[in-house]
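Right after this comes subunit A.
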Amino acid sequence: MRNILVASVLLIASATSVFAASSEADFKAAYAAAEAANREAGSLRNQWTVTAAALNAAKKAAETGDFDKAVAASNEAEALAKASIFQVKSEKTLWKDLEIR
Partner candidate 1 sequence: MKLRSAIYPLASAALTAALLVFGTVPPTVAADTVDPVADAKAFKKFFTDKFPKLKLEDFVNGPYSMNEDLYRQWEEKEQFPPYEFSLEMGKEMFAKPFQNGKSYADCFPNKGIGIRQNYPYFDEKEGKVVTLELALNRCREANGEPPFSYVKDEMAALTAYMAFTSRGKPFDIKIPNDPRALEAYQSGKEYFYTRRGQLNFSCATCHVQSPGERIRAEVLAPALGILNAMPIYRSEWSGMGTTSRRFTTCNSQIRGVPLSPQDDEYRNVEYYLSYVSNGLPISGPGARP
Partner candidate 2 sequence: MASSIRVRATSSGDTTEVQALIQHPMDSGFVKDSKGEIVPPHFIQELTFEYDGKNVFVADWGGGISKDPYVKFSFKGGKKGDDLKISWVDNKGATDTTTAKIQ
């Protein structure tokens, strides 16, 4: 019973830390990472429109002071940008699978 109590206290403690509010600094870091990834996708000439949309949403949320939302949107933008980078790199060889021979 004591073990369960300790475990649940630890669980609640870690769960609460997830809900700790994000700061402007958190947003700036997340946004910068997302922008950097999207820039790399741009240099590979394979950006997605949804990445830009997520970046915009992040910026808009930050402007209203909702940094939780801004960080979440920035993280999503970074994930999308990274996926677009993965796409262009893997397609360098995968395109041949579709080729009519």
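These made the cut because all candidates are chains of the complex that A comes from, given by their letters.
A few comments on the model shown:
We take it that contacts are C-beta pairs under 8 Å (C-beta built on N, C-alpha and C of every residue); 3 or more make two chains touch, one makes a residue touch a chain; residues count from 1.
Not measured: the values here are computed from a predicted model.
The contact partner of subunit A in this complex, picked from the candidates 1 or 2, is 1.
For subunit A in complex with candidate 1, the touching residues are 42, 45-50, 52, 72, 75-76, 79-80, 83-84, 86-88, 90-91, 93-101.
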